[in-house]
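Removed from the display is one protein chain of the complex; every other protein chain stays in position.
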Amino acid sequence: MEKLVPIEMNINYQHYRLNVSPIKRLLDVLREDLDLIGTKECCGIGECGACTVLVNGRAINSCLMLAVEADGADILTAEGLSNNGRLDSLQEAFLEKGAVQCGFCIPGQLIAAKYLLTQNPHPTRQEVEEGMAGNLCRCGGYERIIDAVISVAEKGEKQK
Amino acid sequence: MNLQTVGTSPHRGGGFERITGQQKYVADIKLSGMLESKLVTIDSAHAKILSIDTTDAKKIPGVRLVMTSADLPQPVPRFGPQIADRPVLADGEVKFHGEPVALVVAETIEAAEEAVRLVNVQYEELPVAFTVATALDPAAPLVMDASLRPDEPLAKTNIFKEHHFGWGEIDDSKADLIVDNTYSFPMVTQFAIEPHAFIAAPDKDGIAVWSTIQHPYWLQKILANLLNLPLSKVRVYAPDPGGGFGGKQHTKYEPALVFAAVKLGCPVRLVLTLEETFQAVRRTSCDTHIRTGFTRDGKIVFQDITANYLLGAYVDIADRVVAKGSYAGAGPYNVPVVRIVSRSILSHTPPATAFRGFGNPEVNWAVESNIDEAARLLGIDRLEIRLRNLAEKGDKFIPYDKPSDGNWRQTVLRAAELIEWQKPLLPSHHRGIAVGIKLGPTTGLSYSLVRLLVDGSVIVSCGTSDMGQGARTVFAQIAAEELGVPYEKVNVIMGDTATVLYDQQTSASRSTVLMGNSVLKACYSIHAQLKTRLAKVYQIDESEITVEHGKVKLPDREAPIAELIKSALGKLGGEIVGVGEERKDAEKDHPLGGSACFYEFNCTAIEAEVDKNTGDITITRYVTVSDVGKSINPMQVHMQDEGAAVQGLGHTLMEHYIFDEKGRIRNLGAADYRILTTMDLPKEFYSETVENADGPGPYGAKGMSEGALLCVSAAVACAVGDAIGTTIKDLPLTPERVWTAIQTQKSISSPQ
Partner (left out) sequence: MHDFEYIRPKTIDEAVSFLDVHGPDARILAGGTDLLIQLRNNDIQPSFVLDLKNIPELQTGIQMKNGFVSIGATVTMSELIMNPLIDRYFPALIDAAEVVGSVQIRNRATLVGNICNASPAADSAPPLLVYGAEVIAVGSKEARHIPLNDFFVRSGVTILQKGEFVASIELPVPRKKMGAAHVRRTRRRGHDLASVTLCCGVEETGTVRLCYGSVGPRPILVVDESGVLADERASEEAKAAIFESMFAQASPSKKSMRASPAYRLAMLRVLGRQALKLALERLHEGGK
């Protein structure tokens, strides 16, 4: 059996010390060891974005990262978006705009959207399309996902 | 009727769980002592299994079971919704690329994967039939063992069944123009973002199964038969699937898992990879030969359709797909003579099953493309030719079925208006318009249980699966409306055959109508009981009380039900329970076993640009208009129709299985099977509904959500045909295919 490797991570603002198998992907550790089931697996090869999480503020596919690589990292998953029961404005917008159908891709979509808006708080529609292209939605809810992201960006603008 | 909740768009039921990452899909469920499993497959589409050596695999630490068909009861049990043709595990022969020959169960997924590699399968490759042509070749190997259908005259062929529909006698001389073409529709897969997942566990003297299934009660029946258990001892949990689209309707690997769980006495889980889902479910591909006769002024004289649908190695529900998909093949038109022959052809490919549109899109694009070609040849406007033939409300356009149940002209005209059909276009832009029709369910049975609790909150329990269509929201809205409670106070319980009443299935866009009516009836039953209680409490005659649409009218006042429930229930409190039953019985002499409950009608119109150098299609405007009778939840209706459009653009523009010469699928998974992304959408998108409250469902609703997928291919192909001056007859319309068509046109118009 492979050697376990001790790692530390901050996940959703909480500190974790774990011993992980080197062959476990970050996705596996989140889902299986930590019960953070909001991060989903579909394609397993970085094509669908269902497993998107933020690692040190950057959106990545957690199916293409070994857990050991995340040693020392700050990680945000969909579970960490809401704070003390208060929803993130993206979460609210997804509900409000009807972006949620089956819901399986939604945690990944939300994280990708979160990243997009931190990089570019006032994206054009085309920039949202490009920024969200790594997240497949087979229910075909793209128009509404894009609307939701834009509505949050616009709200942010008004608050300024 | 003054509606409060119905017709509004509250947040999706289950939405909060989905945006916070708390929604539990099957793959998210952990049971104590649960083992993991993996399927063992071979890299062949058709092979005789000579031996399976599991010795090395069993030596891997943590491996608990390597189960082959030899470990199952003999003869190997078979199952299937139409015919019990599918063995629990491959039985001596692999009949499609990806058919499992064994199941490995281990303590960890890594051990299972390691063991899978060490299962040594010796096999001999056999000839493969994986296209319509090779399957129909008289020399083709027989896919289905003839002994499985001893009384069937076609048993010695690869045709599972041949269906004949139509009326009148075709007479070519009656037509001024006959358009004769053959169109092919590709093999595509449902590609739900949630791959299929299953858990089986012993449950006292029975079994419990968790599955990403759309039809839990059908699975329950199949498992009870296989294990010889009473239905009451087979409990199916069906958490909301992460997308179904038809691909999760029927039993897949649950039986194998159940046998393993029983053998081991503990829970066993199987989560498919996306690649494995490609080998588990797909849409029927189809070659449609169609001859359409027209008069000079564009009236359709006859439709002569032969549709060869390619099924997989096992029938699943695909022969029903063929029958129901081709039956209304002549479209929503008044056609005096129709001849439809559709064949269910077995092949060494993954089992085809239901997929949104249920066999209709395959034929629709041929029929609509032929009409476009006729318009071009006859010099008639392409919208006009459709209007000239379109059935009016009440027309018996299929003589032995339900007459047209909608003002379809209104739908078409609205779509034409939104695409600005009459407005001149830039020379580089082109338009296409097409209509589609699909029968709703032909039979059905849906029970529901509605509980009005003492505090004025409500629990609705019903066996529909909410796989994204938003059934939870719709049923909660209906109950809220009828019981006069806020939407937020309704809880909808689904997905457990042991506690939720029977529902036949979640398919054919039926649930809003059939389960919706069932919930409505349960609410009516509560109304009646409430009336009796209130009469007692107030000591007045029941005739002095009216209870409807959430309100109670007493002789001296009127109040919402929720306000009076407490006094109606009195000191003991408790609840009022209503049971609803909605039934659509079979009709003995009907060619499909039952007539349409309603029709889904849609008109799709698009505007596109075609790059002649590359073959790229850019959809600049997309319009979809559906006749839905009444939107219970307008936002969800639009979500469904937009989604159907995007999905339809997939098989229209880019999706298809690619096979090698041995019938193995080369583009398994997400790398080389392309579906649309956010960057592939139409530039402008308009979704509208026509609502005349003329459906059989609650408040005049019809079923919806498949309609908007039916004619996507035709609408796009017609615009492309207009752009390049020729109709492309094979989908998907990849840039390469469009470019090739342009090159062919060039060489025809300027021969060297």
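A few notes on this one:
Going in written order, the chains are labelled A and B, and every chain counts its residues from 1.
Keep this in mind: contacts are C-beta pairs under 8 Å (C-beta built on N, C-alpha and C of every residue); 3 or more make two chains touch, one makes a residue touch a chain.
Here the structure is a predicted model, which means the values were calculated and not measured.
The chain not displayed here makes contact, within the full complex, with A, B. Considering B:I300, B:M654 or B:A701, the position touching the chain not shown turns out to be B:M654 (whole complex).
For the chain missing from the display, the contacting residue among B:S428, B:T614 or B:S747 is B:T614, taking the whole complex into account.
Touch with the chain omitted from the figure is made, among B:A70, B:A559, B:M679 or B:I748, by B:M679. Residue A:C63 is the one among A:V29, A:C63 or A:C139 that touches the chain not shown.
Across the interface with the omitted chain, subunit B contributes residues 110, 113-114, 117, 613-614, 653-654, 658, 666-667, 671-672, 674, 676-680, 734-736, 739-740. Seen across the whole complex, the unshown chain contacts subunit A at 1-3, 5, 22-23, 25, 44-47, 49, 52, 58-61, 63-66, 68-69, 112, 115-116, 130-131, 133-135.
Everything below uses one rule, namely that only the chains that are shown with their structure count from here on.
The distance from the centre of subunit A to the centre of subunit B, with each centre set as the mean of the Cα atoms, comes to 29 Å. Listed in rising order, the residues of subunit B touching subunit A in the complex are 9, 11-12, 14-25, 27-28, 30, 61, 110, 190-195, 240-245, 271, 273-274, 467-470, 635-636, 638-640, 642-647, 669-671, 675-679, 681, 685.
By the touch criterion given at the top, residues 1, 23, 31, 35-45, 47-48, 50, 77-79, 81-82, 87, 91, 94-96, 98, 100-107, 110, 128-130, 132-146 of subunit A touch subunit B in their complex.
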